[in-house]
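The complex is shown incomplete by one protein chain, all other protein chains being positioned as in the whole.
Chains: A, B and C, in written order; residue numbering restarts at 1 for each.
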């Protein structure tokens, strides 16, 4: 990576952003942390206030999401709230700002543009996080299932990025993998890649399974289906929002059921931070061209 | 499996033996548990005293090891000690007895023969448990390492059964895998199977690693080597006995270090129990021939 | 497969269509061949004229393409030309007709509708043929390259269906695989799946390669690039039409260069015929719903 920008401020965020800072610093950039006052020190990285950090740096990196529901910058390592104060806005003005879910920022302060970028919107960010999510889901399944993955009967619902990653991981570990999808071409890929394919509307025909990974953000694992294919299964729900599993039914049926959200940041913050960094690098490179 | 034996007693043992019982019962055999009095009930399986269980069954299954250092049959699910009493010996006499580490039994009671078998001695038992051990080691690594396995720099020392299983699992998850061995032919296999090979006496030349799995039961990960290749690594030591890592050095150096023993029974008791069952089936089949 | 149609006519086509007939017949359907008069006999399959075949069957299957540049139905196993005569059209009228590139048929006879289907247009047809193409390309590479694929430095240009299939095959055989693409998200997938990624506009920076597979239908392998990265390589060009390799340059440079088209039908006619059959089944099922 060759960028003409030499100094980065990381303002707010959790372990993921700390690892992003670590990785930027290891690449030789000057990095300043703002909003991490419960961190005593970090090698080669300066720790100061958000305002100072913004002032000192050419590029500002905000967390994902950049603002929480109260309009604050999420900062679990900071004892005080970080608001998007006028001072902070002034310090950031005219600089390149990277964040996740930039629309939250746009609505509250239009001054910051024209250099506001959203790494969360980038396709390669989603791809890399899908693999980290799949690994995190595997770890959860391993912890909760009393057998080995090798030989376990696994279902993956959905053949998006996460479904694809899970299929690859599970088949290569020797599981007996079924993946559900709707499109005939997806069903063809699944079979060709060594798993069994099942149409989403025929899920009830197969099973029961030892482990079920849901990636579909719709209530497809209904009470009836759970009772049919999941009664003795560990169910790992990766769908955002409400998830895709009827939780009350799962509880009533005594099914081990884990709704796992934001896995990359939790299970692999180091990799998650590097993904943020790499995505920012790509955007900077494209801008330079 | 078609065996002429219809009834099995599981006397003593932990979760692994319970799953062995479960699996035997699911195959249609009459199963009686002895030494599990803290288990209230189990579908289709009778729970009674060791003596009664032995008396009622044609085949007796003892745990691994069959006797602990005090000469008792290990029975964590039993409130009382299970001794190899004269009554129990009489009840088992002339029956087929399966156990782990049979030499411990032979020394204390020579009456039991000639039908005493050791499933732990069987090569296929070791092979299947190696895969379960490798998966358990992966789970430990995932829990302790802050990045993903995909892209992580991993070292596996030793190219025995567990080393081979780990190499396969880690390469298929996309790790950057190095395996150490001594024999040129092992080094050749390692390279041909897609990992990097390093000679055991040249371990110090490579690294540093993110994750190190030791399978060699000798102190190869000395203080000097740890400082050179493991300073920021998660070290999972799978070697039996004292392990292969200088623990005091690891602690002084602040290295995350886990000595993980008996992983199959702990991380995957269901699979471990099925491995016991399958090995017993093999021995019975061979005997029948 | 449960379809209410019981009789199929295969009119025209090569080995692929013969295997399609074989496979339909093995599934229990009545199959009649028309336009295969150089075939003496085929078990359980009737061989007759195109007209009779069409008359006797509920479903008609035409080859890919259904008409050649002269307006004839391609029929290498027939001594005479098969024209789309008025008689033949009448015999097919009102029946379900499956073909490849149906627009060629629509323009010349609009009477045939409304039951005219194009299996070649279907996404799952393309997916399955991509895997067959990748295998055919591997076979060509093996025949022409004097080393093993294991350890060979391979380039795959393009990350479409065929590029993805080739990447999977080559990495799993232990090749050192580089894949070129444009989109950052494709480059991310490539790296995550265990290959090296290179941007299409930076192809000149890597290499040289032992084997190059081109899947991009644009002249990307120019004289300059060939001289830089392909001088000692076997080049397998899979791009349709003119291909993606500067043939004259390749010849001048003495590069082994194979332009391989229609690989599924040539290298794996049995699988290719089954793909035709399965795609037709899917269309019939969807129609029934």
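Methods note: contacts are C-beta pairs under 8 Å (C-beta built on N, C-alpha and C of every residue); 3 or more make two chains touch, one makes a residue touch a chain.
Quick caveat, the model's predicted, so the values are computed rather than measured.
In the complete complex, the residue from C:64, C:116 or C:149 that touches the missing chain is C:149. Shown as candidates are C:154, C:267 or C:280; the residue that touches the absent chain is C:267. Only one of C:14, C:118, C:135 or C:186 touches the chain withheld from this view, namely C:135.
From the options C:30, C:89 or C:173, the residue with contact to the unseen chain in the full assembly is C:173. Although one chain is not displayed, chain A still touches it through residues 150, 174, 192-194.
In the full complex, chain C touches the hidden chain at residues 15, 19, 131-132, 135, 138-139, 142-143, 145-151, 169, 172-174, 267-271, 274. For chain B, the list of residues touching the undisplayed chain reads 122-124, 126-128, 131, 165, 168, 183-185, 187-189, 192-193, 282.
Criterion: only the chains that are shown with their structure count from here on.
The greatest number of inter-chain C-beta pairs in contact is found between A-B. Summarising the inter-chain layout, the chain whose CA centre lies farthest from the centre of chain C is B.
If you average the Cα atoms of chain A and of chain C, the two centres end up 38 Å apart.
A separation of 35 Å divides the Cα centre of chain A from that of chain B. Per-chain CA centroids place chain B at a distance of 49 Å from chain C. Counting partner chains per residue, chain A shows two or more touched chains at residues 131.
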